[in-house]
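Note that one protein chain is taken out, while the other chains of the complex remain in position.
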Amino acid sequence: MYGAAAAFGGMALASCSGAPFGSLRSTVHFWNLFGGGDGARLSDMESNFVDSNPNLELESTTLTWGAPYYTKLSMSTVGGRPPEVAVLHQTRLGAYAPAGLLEPLDPDMLSDYDIGPDKYLPAVLESAKYQGEIFTVPLDTHPQVMFYNTDICKKAGLLEKNGDLKPIRGADGVIDAFKKAKEVTGEQGVAFAPLDGAVPWRLFYTLYGQLGGEVLSPDAKEVVLDQEKAEQAVDFLVELTVGEELTAPTQDYAAAVAQFQSGNAGFHWNGEWEVTTFADAGMPFSIVPFPSIFGNNTVQADRHTFVIPRGVAKDSRKMDAALTFISSMMKNSLIWAEGGHIPAYLPILESQKYKDLTPQSNYAGVADDVILDPNAWFSGSGSDMETQAAVPLQQAMAGAVDPKQAVDDMRASMQELVDTPSPL
Amino acid sequence: MAAGTQSAPERSKVAGTGMRDRIMGWLAFAVLLLAAIVWLIPLAWTVDTALKVESETTTVPVTWIPPSGFTLESFGEILAGGNMLRWYFNSFLTSSIITLAVVLLASLAAFGFSRIAFRGRTFLFFVIIAGLIIPPQILIVPLFTEMNALGLVDTYWGIILPQIAAPIAVFIFKQFFDGIPHELEDAARVDGASRLRVYWQIWMPLSRPAIAAVAIFIFVLSWKNFLWPFIVVTNTDMMTIPVGIATVQSSYGVRYADIMASAVLAGLPLIIVFLFFQRQIVQGIANTGLKS
Partner (left out) sequence: MAVRAETAQAAGKKETARGRTDLAGYLFVAPFLIAYVAFLIFPVLLGLRLSFYNSSLVSGDAQFLGLANYKELFGDPDFWLSLWHTVLFTLLSTPPLVILSLVLALLANRAIPARWFFRLSFFAPWVLPSSVIALIWVWLYQPGFGLINSYLISLGLPEVAWLAGEGVAMISVVIATVWWTLGFNFVLYLAGLQEIPQELYDASAVDGAGPLSQVRWITVPLLARTTILIVTLQIFASLNVFDQIYIMNTSGGLNYTVTRPIIQYVYEQGFTSYRVGFASAMSYVFFVLVLVVGLAQFAVANRRRGNV
């Protein structure tokens, strides 16, 4: 008898599709992929939101960066119970907007929450659109930069009298500087991570971009990889790892960061987001934009944006909560900028407080020179194209294949992706 | 040679009381002990790490006893985080309902197969047993499509329903029922009892060992299940424990004491079930194995 009662009680509970411990306040479910230093800053921004919005509850979930996060986000939206707000890399818009997974954001509605189209640089706003409609609210631009250890560079004679880094330009100039740094450290001249799933692509795309190369046609139906320019880009990377042995070809992301942090490398190529790691470690460092190796300052970057998954707009209360949250986070994005990112929100970007942030402001101007990954359903941060390109690049940097072979392999895997029937 | 006229050396060969057998016995024990210790080390190290202060988890060389002593702070953090308790509830709710449903549905079906001579009984039983060869892993794509069409993604029923179709339970119950003598129900039927009454009032009480075996087995398996809940649930508050600890990251980066604490908390309920129901679990597996 008790068993039957328990069974019925259980079944009743099971019919609740949501958490049985729900409250009467509106809850903002927020998904992100920020760990480490970014995660800590996010928490600060979230606290500010919670404090200034007592009528809203916040549930923030962090999932593993890359495919695990994006897979869950799409499945959740398809399943009909998505989070109210999620983070999306701008370069993934091509996989989400045409798939109908995002709510379009009306410009007037955004303006009501102080996050309207006038609050961003035109180029930034353009990238937030798909077929003329706004789908994302850009939070930041995060480019690749060059970190340098001020002590090591001083000993290597690479600093000006006022302590700034002497301009490093051109392939030879860069190699020269790294060599000098290696002489001082005795280990590596520069530390970056050939063994990572994303880093090889970011560096390749930067160098290739500096040569003016395009990867895909604008409609993403053709691979237009320029063999000569691509090989030149790969050549340079190989020169650093195998040729001049200025960096270890088999270190992963964590190891590269650790090497720079512990002073075993004079330079570090990475996204600016690691500024917190090095600042917290108390090591002597600064940041300059990624060097112009092939004649200009083009550099790979992506943008973190806020999106509202499809289905949220059906409930106006949820929509209001979502926009309130996004607005609050944007207004708090100075905290985010302290983590190294270049804020997209003009009131913050143009504020004196941001301009006073060093070394973040050293590279704020880079925002004009950034190139984002090509727009396609299979490309972008954490995408197949990025991870597949990493393999031949890794092999080339390890000296296992020659640059021509690596470029051929990259072209082949890109071609395969282009040929795959689009699931959208 | 009549029994009882064996000489002493012969007897020692037989009964294993000789010196060689004694040594072999001790050797076996020593090897087993070594193996058992090796087997226990990973669990011990996990618990040990969970009890450390975070900064002392990554010291080299490793120590079993950390300088700052042991602390429960990681457990406190994990439990205070809010997710773990909700995941406990989700796992408990879904596993309980699955277990109840499987025991009920499978025993009813097995009773039908075992005791009712209906047309098509052999065929239907074969169809059900044939399902044993279908690995659930190959169904994830169509099952998600189906559950999504039913609107059951991110719901408890979405987690529960596919796990109710457990042919192994029907098999176990039928084996057990076949071994019960017919006289019992014949007497009851003569008295005019309906089949359902026979099933409920005579059969089920008699089948306590089988029920216990199936219930515990299904409970453990459904709690352990990762793949299906992982596919059908994306919202943090709906996750079961195995999915939650594997999916949700700490926003503070990798903190090993916390991770190990969550592993301990995740495994604890099943270990407790195991300790209490060891005999039933082991016997259940053994009996099923022998009958197969």
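Order of writing sets the labels: A and B. Residues in every chain begin at 1.
Operating definition for what follows: a contact is a pair of C-beta atoms (placed from the backbone, for glycine too) under 8 Å apart; a residue touches a chain by one contact, two chains touch by 3 or more.
Quick caveat: nothing in here was measured; it's all calculated off a predicted structure.
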Where the complex has a chain not shown, which of B:Val31, B:Leu72 or B:Ala187 is the residue touching it?
B:Val31
Considering the complete complex, of A:Pro68, A:Pro104 or A:Pro117, the missing chain is touched by A:Pro68
In the whole complex, not just what's shown, which of B:Ile172, B:Ile211, B:Met238 or B:Ala266 touches the removed chain?
B:Ala266
Using the document's contact rule, name the residues of chain B that touch the chain not shown here.
10, 13-16, 21, 24-25, 28-29, 31-32, 35-37, 39-43, 45-46, 49, 57-62, 101, 104-106, 108-109, 111-113, 116-119, 121, 124, 128, 131, 133-146, 161-162, 164-165, 167, 170, 195, 199, 220, 223-227, 231, 241-243, 245-246, 249, 256, 259-260, 262-263, 266-267, 270-271, 273-274, 278, 281-282, 285-287, 289-290, 292
Absent chain, residues of chain A that touch it
64, 67-68, 70-71, 74-75, 78, 99-101, 195, 252, 378, 384, 391, 420-421, 423-424
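The rule is simple: only the chains that are shown with their structure count from here on.
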Can you check how far apart chain A and chain B are, centre to centre, with Cα atoms defining each centre and the answer in Å?
42
Going by the contact rule set out above, which residues of chain A touch chain B in the complex?
3, 6-7, 10-11, 13-21, 29, 32, 34-37, 39-40, 42-43, 59-64, 68, 72-73, 75-76, 78-83
For the complex, give me every residue of chain B touching chain A.
86, 89, 93-94, 96-97, 100, 144, 148, 151, 153-157, 160, 231, 234-238, 247-254
